[in-house]
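Below you'll find the structure, written out as structure tokens, and then a few comments.
Here the complex is missing one protein chain, while the rest keep their positions.
Coming up: chain A.
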Amino acid sequence: MGFFKKMLNNNRRSLTSQRAKDFIHEGQKVSPSIEENVAYIQDAMFHTADLKTREISFNGKRGVLIFLNTTADFTKIEQCILTPLSRTTGEKPLEEVITSPSVEKNDDLNKVIKEMIHGRVIIFFEGMKAYYVVKAYAIYKREVSEPYNEKVIRGSHEGFVENLIVNIHLIRKRIESRHLSVKYHTVGKDTKTKMAIIYMQNLANPDVVQEVERRILSIDADSILSPGFVEEYLEGRTYSPFPQMLNTERPDRVMGNLMEGRVAIIMEGSPSALIVPVTFSAFYQSPDDYNSRPLVSSFFRLIRFSSFLAALLLPSFYIAVISFHYEVVPSALLFPMKSSVEYVPFPPLMEAFLLEVIIELIREGGIRLPSPVGQTIGIVGGLVIGQSAVQAALVSNIMIIVVAVTAISSFVVPSNEMGGSVRILRFPMMVLAGLFGFLGIMTGLLLILIHLTRLESFGTPYFSPAIPFRLKDMKDTIVRLAVWQLNERPVDAQPQRLNQERYSRGWKRNAKRKK
């Protein structure tokens, strides 16, 4: 019985006996003695090795600098604090001597710890019942570079980095408007992860902004590791196969979405922004679309949308055809098909599963491996397995073609998450096709469609502008019309103002008038 009890309790053990002793006392005030203060801080931080102190003297008073050498910057400490202090002559208040942009005075000893973690330097003076906080934090950040997974051919090659300030800077640089508004929140009781909600005050719907804030405030967790955590906390339906927040590492994409009245969420330590509310079609739009000509980008849009259908349906369609309805295939195509499936020992469903799983294995293996080895895996997996599987009559030629086309189609989607969703949905579709043929495929499609129409992203119908239908928003969905024809913002983001463009080609009218 004890075994089952443990299992049902998820192996939860009582942890009270192992809980560590905490040295923090509520409302601890600064003591006049430096030694006492330093000892208290050292105890509160459990004598961490990166806590450093340095003795100074100012105006004849003995003082001590205390900081974490892993978050504070030595050069800044030297420039802003030590050098000015050593050069001062005569009585001057500390605020005037120190050249750092921010010097604050405080007396709550418990706050010292938080400030030090943020990279600030604390200065205690003998006999003074307060301390100074001086900004001197170190910034170690990656260069702004093109996102690895969202490359474009033309257009900006900037991408977000892991630093929140830099990321907001990248957006501010693009939208020099006083309406661009940033709100900070701190989530994670231990990690204290900083998050920023960014939106256009005059465009974004206040209800959406409020809803985002409400959902963020209700996060009650010890740690927030990644935007994936935030996504799962905020999303309406986590177990839906479709992502309801757009994940991007491109500032220009964020800018475009902000200008449509959407809200971006960025967090410290992660180079990706989450955009809400989004629709299904947003995942098939690429920044490249707006850099190339309307006809060209419309063509690529169409290809991308058809790739969705191909990735979702091609294997199941093929399975249904060769196991139920081969009459629909023209004779000229049927006989080659028949000869290729003639000696395959598995039922079509199993054959397709086998290949799909192999492809997923190759893909998953390829991601983890260093790139030179990754290529080898591609060749070994793709060519060798493909070729010899056919020769050994384990799978048919055409099945390999179908699975390969499907795999390529699923990588066409500009968004990685959506590609994953399509890949996952393919498997139930294949099972349905293998069991019920076209009837199964139709049932599966119907279920997916029902789900898509029911889904909402922060109050926006996920499948708009198709359902509910709005012709004007179709201008930038399956095709992309010229920019000067997109006079109105898409209504799905619920913006405060719809109009975004008037007649920007007045030069054409003027030229006619001159004649």
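Here, contacts are C-beta pairs under 8 Å (C-beta built on N, C-alpha and C of every residue); 3 or more make two chains touch, one makes a residue touch a chain; residues count from 1.
Here is the rule we use: contacts and distances are computed from a predicted model.
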Worksheet entry | Hidden chain of the complex, named as in its UniProt record, picked from "Phosphate transport system permease protein PstA", "Glycosyl transferase family 28 C-terminal domain-containing protein", "Germination protein, Ger(X)C family" or "DNA-binding domain-containing protein" | "Germination protein, Ger(X)C family"
Fill in: Candidate in contact with the missing chain, chosen from A:V344, A:I359 or A:I441
A:V344
Worksheet, complete the sentence: Contacting the left-out chain: of A:Y326, A:F411, A:F469 or A:W484, that is A:Y326
Item to complete: Quick one: say which of A:V182, A:L334 or A:M350 touches the chain that got left out.
Response: A:L334
Worksheet, complete the sentence: Touch rule applied to chain A and the missing chain gives residues 321-327, 331, 334-344, 347-348, 435, 437
